[in-house]
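One protein chain omitted, others in place.
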């Protein structure tokens, strides 16, 4: 397995770099160098505190404003960016926006231009449409940064970073790791960004475990092994990440998966985890459907690192914001 | 009338105490000692400012995060905790949550675990379900505190504290006081917590004034006098607290009360207040239905201490947060 090729011109990967090759936006993990990724993970480590201690703070964003534009509903990711921004000294503006109030491409830009004109320097954007973060990034002034907080089924880069940060803490030797991501790979931006980050860190083996109807066809995922039986996916794995089944969309996916038997066939349980390595860790991006894609007692058990993922999420978002603030050519 | 018996093991009262017997959570007023309650009232006094002066501030919660989890709608209590937290230097996170997004017991815990992992140290919880604050308190890590901001019809401890704080300001001699609470006692957490606080402070006489269908059966309220005629309830009272009639639920309560005549029978008016002591004070937890359970001109008149209750509410919440922060064994 080899790391990514050089950043192609005109790509999101190129678009997100500012002067000196530092991040100006965070749109994608594609094309991010191994060194750049490790630097972010290291920076995020420095934002961790022991449980119960007050969280780390800094004033690097003092006087700056972070705008949270979540065109899709979110509780945890929004809260995570909110706290990350405030703990770096920023003013955080949470906007009430939703897709229904937006009829066409221009009007999202008008919202962005309005915030830009109010001196909002960071636009944290979640949207159900593919390409929206890059579209925004192409239109903002040079002092503004765009952070992708979840883009359709395409990518969720801070989630990918917090996932590899969590894995690295427990299993630092990526070259010898077997990682299994289990569930609806096809529609999952979490899987895509985790896969991208794992590839950049040169993971030994990545298994994408799903019913055939939920397998992904992306060329970018060809380096990974497709597995359509859970037992084969879990066997000797070091890391198992269960993905959320979006029950609110169940009617849409009946044609592609035997949903009544999903838990029997693809639910990650304590019993089934015996196939994995004894010290394997269990991950989930949340929110969980306990008893569906993951057994509750497994989520709460010793192998689970699910709440560590949440903690690391705040630290990763602080690291990204601080990195951009520090290296911003326009400031 | 005697104060409460000692705190029974395994009760909410015991659960809410940390090391050294100080409050770690605030779940209930049951079992709180008279001394502990008076200490909180005294601390709250120190957070008051003259009208027009800036509110008192402190940095005791600097670097800490308060999460407002209101699973039931609220404007005033949420705003009160929000301002209390910020005026003590905390970051306050207001979460958009509602019962519809929560299907079972586990998922509220997952929300809590997520916030805990984001270093939210105080969980301010309002919920329509009995036992939820204690349930959460049993599951959080030892550096986390749970504050009950309204629990079903069971309790609303900061409301009870602000009520006795307000009474004490005007009528410090509790042993010689006659207090009348008027309205739907049965479904009122406000009545229960006020009654509990008054009992702890050894009030002379508490009258619970309601139509028979709205009387409460709780053993905890047996120390109080049940009165089913408003005139009998008001006669020579020092303090009269009118409860909100929840008109949005009127259809549910038609069987138990003659709602068309409610105002005639149980509406507290200026005329009727002539039965009470000349210097009696009038209270209401808000929001009021003027012209229903309370006459508007009475609410705005000289006897009314309704806005003082609001002011004292912020001070009480600051006192509780500061007390917990100061005595927190885990920090």
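Worth pointing out:
By written order: A and B. Residues from 1 in each chain.
Heads up, the rule we're going with is that contacts are C-beta pairs under 8 Å (C-beta built on N, C-alpha and C of every residue); 3 or more make two chains touch, one makes a residue touch a chain.
Just so you know, these numbers come straight off a predicted model, no measurement behind them.
The chain omitted from view is touched by exactly one of A:14, A:42 or A:110, namely A:110. Summary of contacts with the chain left out: across B:80, B:111 or B:210, the touching residue is B:80. Interface residues of chain B facing the missing partner chain: 49, 51-55, 57, 75-76, 79-80, 82-83, 86-87, 286-288, 290, 296, 306-311, 313-314.
Listed by residue number, the positions of chain A touching the unshown chain are 63-65, 91, 93, 95-97, 106-107, 110-111, 113-119, 141-143, 330-331.
Rule of thumb we're sticking to: only the chains that are shown with their structure count from here on.
Per-chain CA centroids place chain A at a distance of 41 Å from chain B.
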